[in-house]
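Comments concern the structure below.
With one protein chain removed, the remaining protein chains of the complex are shown where they sit.
Naming follows writing order (A, B and C), and every chain is counted from residue 1.
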């Protein structure tokens, strides 16, 4: 039905007494996500908008049975929040926070216990339409269906999902993996998960300049570890070298991370690359039709 | 026939161009140990007393096929030498060096790749009599046989082995685990190994004040994870609290590590504790005879 | 945040990494004083971030208080450019350092390896030139090694890199020590890049950092007040400085060389917008991401910033409604634009998301051109710029 997230996930919000945390706790709740409470150190015992507040993730997990956490704490404290969740036995940690120092993430990733799925940071979260939404995505643009989507972008993701939904193409799970250089879940992780998800028939990969995550995804297709039909889009084809385009991770440097290399990598494994987001629905229909004939 | 070490182990000496390293390389060689060469950074390509010298353990391993390393480098560089060996694919790392800072060992142990067996530091090494000797023990006091020995001490070990040998009791493997607070291989590791070694019929445990390694060994016996007959000796019964008796790890502090607690722990699992080393051979004969009758 | 050579060398020296003796100055007079106090064969180096200063004449030699005048005069105020950045950068300071008697030039850097999510060391016994050039001509001469922050740096790692890179045996221990200090500095300074190129071996067998290229992670700067004095945000681009002052992040505004001003919400969407404008035959004047929320006041600042670029001939605002309804977004945009000085004639807005039709109606009521798709908006903006 979906990857990483379904209707059963019980979610806590780290930083729930903050403006953003509380706002999105309410939105997630309204979408139907099981929001079980939140954590703000030193504010345990309070209740905000009906959500129980705990001092530590351990306590929140023990009292609510949550297995998922979404993090809205400020950048200096976010890596700590990730490890708190991960070491408290949370299985899916989604970090929304933008602006975490790269070195905090290098250390946090190195310290992450095995088996914990971290999505983000600097990501919009993930949605399994009709089941649950964890993060800050606008729930109403999603529609249940059989196309998976994984993206390094936020708004562009909503835009593409909106286009898909309007074209009648529903989604199994949409994952915003985030725009930072060091992120927990990368394209290949999602592709492996989508490969296993029976319900997902095709995947849209929304990449951008910087790093080699798209090339790694293409390799996974080349080695037949991912075999479902896919469509890609690469943002930043017109970006000059050496400039960070909004996302800390969107930078071409030392000849690495060019849009051209990514487009070519997908081309080499016969993944059609859309020139603009508007082309994506038609390309998805085409690959689905082709797969149906095969 | 033995634990950790047998006639097949190919050994390199880290610090082979140093006085101690070279002296013991020759002694080990004379004992029959397969000494394949040594490592001294910056001196690669030389030959000392017929032993090839390499710059790195990786190179030494690649060229000689060594799987064991014994370390004779000065304390400031010894933890680094341990990790160099461990990360180069050496399976058994024996560190003789005394005086390594505790914090170096805390970090080194935390960084040790899984599956690597570290013996020491501040230890005399190990001997599988008649097969191989790695370290600084006086080879002539050992005699092949069926009694395992594991000890936190050096000279006292030779003394006890000498007594055993004179009494006609040969040894399978004798391991000097070292007198530092943080050591790689502890009593319980050796007991588990002796448990599996068909040839070992009984084990002598030579403990001393400090830490809870002896109590942990007794627990292993209590849980029947170690089931062979054993005899123990605890050094330092007359030592006052708060003083380090020669070994950095031989200290009773905060009520922990007393000889009394260790003697009681062994008593509780019916392991006879010798009052003096001289009693050990007779005790070993008694438990062997008892086991033979059972 | 990138550091100038002299700043990087100061950082290196504090970390215990050997650097040549030197001093920085912004005046010819002081250059003379520097050489008077330490008359020795020296190098006068333009302090700019742009690459290729050597080719551009930004590195000259001198040996006393007299002969430093001419190179100092020539370099101070020099505009240094290269192919990637034809506009270039003015050298406001020179770094005067004692010349090294160099036997061999090597290369060493630490940066972030995104694929392994770890720091990566890149080393070569061939240095002094662009490492990408070495990678191209002599790939076997480059050693790359990622380091797990959990186990950290240990000297044997440096020794094995030196060995693998076929560095002279005599510098193995020095190299390992310098790499250890560089690794510690990488974390303690929150660096994205620490590069020593060349890492020189002097005739007497000492390793020394002959150049220093440092980039610090902007997101970590709050932990480093010691770098405040070196912050040059927007020194090269006043518009970027205004964007940061308005509350946007370091990366949210990027100045470009075209004439179509671009504002959008979300980095991915803005990048896609730039691509759409480029595909439509136009040239983006900037990248400006107002962020997810796109509040009216921030939008007004964004319009002011983008349109104060004299090259900008048309403005394309591309907003995805997201959580907020399209009509609300439109009202915010109208409020933002009404206070500004930018003519609605040279403006096109593409608005999508919930209630997008209602939103477009609001815009059109206020005489603002509204389009349905990103590609259409791009075409209109490019046409407007050409008018």
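Of note:
Simple rule for what comes next: contacts are C-beta pairs under 8 Å (C-beta built on N, C-alpha and C of every residue); 3 or more make two chains touch, one makes a residue touch a chain.
It should be emphasised that the depicted structure is a prediction, and the values quoted were computed from it without experimental measurement.
Although it is left out of the displayed model, the omitted chain contacts the following shown chains in the full complex: A, B, C.
Here the missing chain is touched by one residue of B:45, B:115 or B:242, and it is B:242.
Across B:21, B:41, B:145 or B:211, the single residue that touches the chain missing here is B:211. Considering B:1, B:109, B:261 or B:288, the position touching the chain not shown turns out to be B:109 (whole complex). In the full complex, subunit A makes contact with the omitted chain through residues 41-42, 44, 55-59, 77, 79-81, 83-84, 87, 107, 110-111. Not every partner is drawn; the one left out touches subunit B at residues 27, 75-76, 98-107, 109-111, 136, 138, 140-141, 151-159, 162, 179, 181-182, 206, 208-213, 216, 233, 235-250, 254-255, 275-278.
Counting the whole complex, the residues of subunit C in touch with the unshown chain are 150-151.
Assume only the chains that are shown with their structure count from here on.
Highest inter-chain contact count (C-beta pairs) belongs to A-C. One finds 27 Å separating the Cα centroids of subunit A and subunit C.
Subunit A and subunit B have centres, each the mean of its CA atoms, that are 51 Å apart.
Among the residues of subunit C, those in touch with two or more other chains are 150.
For subunit A, no residue reaches two or more other chains under the stated contact definition.
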